[in-house]
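Only one protein chain is missing; all other protein chains are in place.
On to subunit A.
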Amino acid sequence: MTSTIVARGLRKRYRGGRGTTALDGFDLEVPAGIVHGLLGPNGAGKTTAVRVLSTLLGFDAGRAEVAGADVARQPGLVRERIALTGQYAAVDELLSGRQNLILFGRLHHLGRREAHRRADELLERFGLTDAAARSAKDYSGGMRRRLDLAAGLLRRPRVLFLDEPTTGLDPRSRNEVWAAVRGLVADGTTVLLTTQYLEEADQLAGLISVVDAGRVVAEGTPDQLKSALGADRLEVVVRDAARLTDAAAILARITAAEPVVDIDRRGLRVPLRNNRVETLAATIRALQEAGITVADIGLHRPTLDEAFLQLTAHHPTSPSTAEAAAAASSPTAAASPSLTAAAASSPTTAASPSLTAAAAPPSPTASASPSPTAAGSSPTASASPSVGAPVSSSEVGA
């Protein structure tokens, strides 16, 4: 199997005052023709990884290959096969949309005529024909991002680096950019997408690597990452707080697991491995028979937000991580009410054994052990026996 992007043990330390280590053994393998998401809090190393892979930045150790060319030894060849669309729309503010595309086309060594033709073609494709003569500085955020994207496609790149393509865009513009990205992938381009927006990764990415502190800490499909959090959960809210203990006993009996009790919300939460629907029905019946009035009951699948918060919660004392996670999840807040649940539940989960285990470096044995506790503690481990073979945490660390 050939991978379009391969990175092995990349290390990058920024010189100068702070001397921060931005990449610390960064491994990545991206198959051709998919959107691969790089997810992580601010300062996790996502942007550094993209800058290294797109030849903008040198690196200290490791090896990287993009579109069949060695990043360190053949940067010119890499540049011919990639395109980069930056966090801050990288177009010339003064030039018009068309002039921008012609300029970049000429610098891509398309002939004058070909550059003009490609420019008009891309303006058309990205719905910018009417604004073609206006200065890019008068474009709206979404138009500018589309122009930026168009500029990346002049030469039909094999790999497109999309560094936070929708940061600061309104939902409509975001959808426009997403549609454009989907179109690209359908044409065979491989996209490496960095984003803080979990919904974006969920929508676009076939595979996600979660980056934290300069390395990949988990990898898999969005679904794998979600189920990595542990299984789906059965949540019960009882009307009468006095019956909480009784209800907990019933749940424990049916699911053979110890429910987490949330006294303030009069709620109970218990992970479900299998027989989800049967367990739900049995629980409802049992609670009815015991005469416990239920205010709410349901099955909940962990969201990517929760997966993200848990996977990157290595630094309990670091406020920046929490802040970044909060900032990252905010755009999805409008779309998914689950965010409140995720944020609200994190303090309680902190007390539960699963997070403590996740915070510790996952042990290599965890991936082999199918026992519920081990599976629940190591996100990648729990996914591996059931679905495909995401890179296990132990392998990443090696």
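Just a few scattered comments:
One rule holds in what follows: a contact is a pair of C-beta atoms (placed from the backbone, for glycine too) under 8 Å apart; a residue touches a chain by one contact, two chains touch by 3 or more; residues count from 1.
As a working rule, contacts and distances are computed from a predicted model.
According to its UniProt record, the chain left out of view corresponds to "Transport permease protein" among "Cytochrome C oxidase Cbb3", "Transport permease protein", "Succinate dehydrogenase flavoprotein subunit" or "Monosaccharide ABC transporter membrane protein (CUT2 family)". When the full complex is taken into account, the listed residue touching the unshown chain is A:55, out of A:4, A:55, A:173 or A:227.
Of the listed positions A:61, A:107 or A:295, the one in contact with the omitted chain in the full complex is A:107. In the complete complex, the residue from A:38, A:83, A:218 or A:287 that touches the missing chain is A:83.
Residues 15, 51, 54-58, 76, 79-80, 82-84, 86-96, 99, 103-104, 106-109, 135, 151, 161 are the ones on subunit A that touch the missing chain.
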